[in-house]
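Supplied in structure tokens, the structure appears directly below.
Every protein chain but one is kept in place in this view of the complex.
Going by the order they are written in, the chains are A, B and C; count residues from 1 in each one.
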Amino acid sequence: MDNSKTRVILITTGGTIDKTYDEGDGTLENRDSLIKQALLARLRLPYTELEVFSIMSKDSLYMTDEDRSLICMYIKNQLSRKVPIVVLHGTDTMTVTAEYCYKSIGDVNIPIVFTGAMKPLGFSDSDAQQNVTEALLAAKLLAPGFYVSFHNRIFNVPNVKKNKDKRTFEEI
Amino acid sequence: MDNSKTRVILITTGGTIDKTYDEGDGTLENRDSLIKQALLARLRLPYTELEVFSIMSKDSLYMTDEDRSLICMYIKNQLSRKVPIVVLHGTDTMTVTAEYCYKSIGDVNIPIVFTGAMKPLGFSDSDAQQNVTEALLAAKLLAPGFYVSFHNRIFNVPNVKKNKDKRTFEEI
Amino acid sequence: MDNSKTRVILITTGGTIDKTYDEGDGTLENRDSLIKQALLARLRLPYTELEVFSIMSKDSLYMTDEDRSLICMYIKNQLSRKVPIVVLHGTDTMTVTAEYCYKSIGDVNIPIVFTGAMKPLGFSDSDAQQNVTEALLAAKLLAPGFYVSFHNRIFNVPNVKKNKDKRTFEEI
Partner (left out) sequence: MDNSKTRVILITTGGTIDKTYDEGDGTLENRDSLIKQALLARLRLPYTELEVFSIMSKDSLYMTDEDRSLICMYIKNQLSRKVPIVVLHGTDTMTVTAEYCYKSIGDVNIPIVFTGAMKPLGFSDSDAQQNVTEALLAAKLLAPGFYVSFHNRIFNVPNVKKNKDKRTFEEI
């Protein structure tokens, strides 16, 4: 790897950010991850070496503890490499998964940053690009720990929850 | 009205073209018509005097004959004014409504152009803007009659049907 | 060629519509034509067989009579094929070139439609996509003759000029 580059691991799990529209049946659902072609292609990341793992493609309302345990395992397996991690996740249960990992993994030596979007990335006014841009930078700047990064703000896990009415996250 | 302008009536009925995403519950549905703020604002129409009527907001799969008869009535009421008409309609039953009006109204003295979209207009790769742009121009250029305008092609009603696999309309 | 498709010839000559931004020196100039990758890729044209000829790449303020005579020659050479023609041209001298061809070619058996844009197509609020969409449809619908198609309006050549203040074309 080019020495001037910072490696970041990006784990996609589905969620609103990654829902695609099917012109055949008019549904908006999680199918394959769009992140690589559609979103990362729009960002300029000359100093970032991204490793993208698409480990599941689920609306977070339907995530089970088994799914969460799988996500934690992926994170744990990477810890020895000391590469910061961004997890893209549905907003509805993002903090459930983040707390699950926070409790089951315990102390970490890298920042682990969860983010997602209120509106799928195919929409022209989606917040997906903003949130991913911020999470990637946060993963480079933050101290080790578990975080939610959303709408230009960093929250510490477990002191964060989604506010459905305000369509963002907030401190608890 | 400025004499250099051509008047066109735009009737919106809902359909994919006009579906909006709700960030609260993640649904993509017909709510109020977006056409005026979101789509027409992007077009340059210095010579077009648009009259927009939003008469219903329905996924065309759920349109009934009562709905269709209402759309026909709107069209009939305007015929005496000799102003060309564009009807925005869901693609799934667009030709059903177009044929319904063609049969129940009969001879007309203006072009009546149906159009819609395969992908809602909020998506960055929607075909909504293209189809509306074309339908507005077609309404000014075509001879009196019933038409479907879609993807830079004009079809005569009733010789047209949707091809779901090819995601466009075709001649029959 | 697929029989259901209509062939259209698209001649690009440069102009505002096709100017690109150089991030090195900050200039906005006519370099290679962008039309094929950047604009046509965004349109859905399942029934259009486009032949694109990029014959020059000039700001129309600097077009000479030699350039105009070259454009006319291209048009003349295609007449025997009876394929409608769209010419993309800078707006400043679009009507000069259109009249030049109208006078030097005389009667034609196809529509020849000039268009361009007030704002280069790379800008998010450019009128390039709208004007090209309309010109392609107009080329299929209009009677033989010379036209300027701009902002959802068709003008007959030679009865048209640019109105710089209103940022559009108008009848004379």
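Everything that follows uses one rule, which is that a residue touches a chain if its C-beta (ideal position, glycine included) is under 8 Å from a C-beta of that chain, and two chains touch if they have at least 3 such contacts.
This one's a predicted model, so the numbers in the text were calculated from it and none came from an experiment.
In terms of the touch definition stated at the top, the absent chain reaches A, C within the entire complex. Across C:16, C:95, C:115 or C:133, the residue that sits in touch with the chain not pictured is C:16. For subunit C, the residues touching the chain absent from view are 16, 21, 23-24, 26, 28, 59, 118-120, 122-125, 164-165, 167. Seen across the whole complex, the unshown chain contacts subunit A at 4, 6, 42-48, 118, 125, 127, 129-130, 133-134, 136-138, 140-142, 151-154, 166, 168, 170-171.
Convention: only the chains that are shown with their structure count from here on.
In terms of the distance between Cα centroids, subunit B is separated most widely from A. Note: centroid distance subunit A to subunit B, computed from Cα atoms, is 39 Å.
If you average the Cα atoms of subunit A and of subunit C, the two centres end up 45 Å apart. Residue positions 118, 125 of subunit B each touch two or more of the other chains.
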